[in-house]
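Only one protein chain is missing; all other protein chains are in place.
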Amino acid sequence: MDDAVTLLGFGPEGWGLALLRGGLMTLAISACAFACGLVLGTLSAWAKIAGPPALRRAADTYGVVMRGIPDLLVIYLFYFGGRQLVSAVAQMFGHVGPVEVSGFATGCLAIGLLSGATQAEVLRGAYHAIPEGTLEAARVAGMRHWTMFRRIIAPQALRTALPGLGNQWQSVIKESALVSVTGLVETLRAVTIAANSTELPFLFFLAGGAIYLAITTISGLFFRLAEWRAMRGQPAAKVGG
Amino acid sequence: MTPTTVRLSNIHKSFGGQEVLRGIDMEARDGDVISIIGASGSGKSTLLRCIPFLEIPDQGEVTVGDTHLRLSGAGHRFSRAEREKVRRLRGQLGFVFQSFNLWPHMTALQNVMEIPLHVQNRPRAECRDEAEAMLAKVGLAEKRDAWPAHLSGGQQQRVAIARALASRPRALLFDEPTSALDPELVGEVLRVIRALAEEGRTMLIVTHEMAFAREVSSHAIYLHEGRIEEKGPPEQVFLDPVSERCRRFVGARPDARGGA
Partner (left out) sequence: MDIAFIVAVFPKLLAGLPLTLLLAVLALAGGGAIALALSGLRASSWVGARIADFYVYVFRGTPLLIQIFLIYYGLAQFPAVRHSVLWPLLREPYVCAVLALMLNDAAYTSEILRGGLRAVSTGAIEAAKVAGMTRLTMLRRIVLPLAFRQALPAYGAEITSMVKATSLASVVTLMEVTGIARAEVSQSYRAIEVFLCAAMIYLVLVTVIARAIQLLEARLSPYRRPALARSPA
């Protein structure tokens, strides 16, 4: 037991620092991926709601495809496929040998793309939950599209979307573990290295699990706080209209 | 002496700190049609629901046919034998809810067949025949394969009545059977209930439909704040009650003729 405490600690024998760095990397890549997903999700939702038919179909296809392919495969595709692509392009310019591609960047893009598809659905549902009356009032007041979006649509939609987005954030955190296959040293990679080095896989994978649990739990609390603050004085949203 | 089908003795029931039934004694003999009336909150629905133990009285005795149960006090824990008694007691009753409560995943016919088939374990052919007969009786033979969600409120309630009938109960209990219906659908349900009363069935009906209750009952009970304020034949309770409160209650109803 003392062993465990030492090994997980921050002393010279301890892996605590490495695990901490891994955890921070997890947060970093998750944040970037989630942000990507938010942008893609917003665009996709807009396309489905108010876009021309071609864009709407494109957004639908995006959603169907991203929800039909395993996350791991997308990461493999972006990382190894990206490497293949970049190497091919570099070769055209006379570069010799393979080109390294950032696990962080490809992981971010891959997870962002995956998350965006689900976030699009969350945002779309949140938009449809906005009472039509509030939009009519804005239109009849002569509000311009962009102003209406900024002042009426987005604030209401975000309130309804918070629970769904919170779930997505937790999903992204868990998906970030898959980026370890690219060699990026986030939490899972860090505990794997420690496990291999100390030959104590159970201890370190358990620690890894605890780190993820801590991150998802604390995130969950933040989101619930945000939901509570956002819903102050609001009637309960009727989602699924 | 006609046998007693349903008897309640000294029924007490509280919700939270509020006492809703304060010592009710009531009896329904074979063939009686008893209307239970009263203002909202008077405890009439609770009283009816106590009979099949949908609400568990804190105190008192419930007798249905030859099954008898006594409650010792609030928080009474039912022994296995007592739970079996409750089931046997329920098996002798047919209950019709205010909100119909048909099982949504079964057709009308399946709803009506369910109790004979899966509770009483009667042979399938017999259950089907009985169910079709009951649906015909309530005027819905052609709706046997319809889903409850596709039926109007009045139709759903009639199916619910057919379902209660199919179990061949000793007594039928109606908990505000028309209160949840649009006005134009009330008549079709009342017609069915009247027909059943004319057949001589034992029935207890909690209702707001004063004129109907007056026509159809053999006895009526007026409940006020958990106690029986007035009890007697319909001419008395609806037209010339002893209790002043009851007089005001039935007089206040626009469709009750006569009264105060």
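Going by the order they are written in, the chains are A and B; count residues from 1 in each one.
Please note the rule applied: a residue touches a chain if its C-beta (ideal position, glycine included) is under 8 Å from a C-beta of that chain, and two chains touch if they have at least 3 such contacts.
These figures come from a predicted structure and were not determined experimentally.
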{"item": "Given B:52, B:177, B:226 or B:241, the one touching the chain that is not displayed", "value": "B:52"}
{"item": "Hidden partner chain, touching residue among A:93, A:146 or A:202", "value": "A:202"}
{"item": "Which of B:21, B:34, B:109 or B:185 contacts the chain that the document leaves out", "value": "B:185"}
{"item": "Contact set of subunit B toward the excluded chain (per top definition)", "value": "52, 54, 87-88, 90-91, 93, 95, 97, 99-105, 114-115, 118-119, 147-150, 152, 154-155, 160, 167, 182, 184-185, 188"}
{"item": "Hidden partner interface residues of subunit A, rising order", "value": "64-65, 67-74, 76-77, 80-81, 83-85, 170, 174-178, 180-181, 188, 191-192, 195, 199-203, 205-206, 208-209, 212-213, 216-217"}
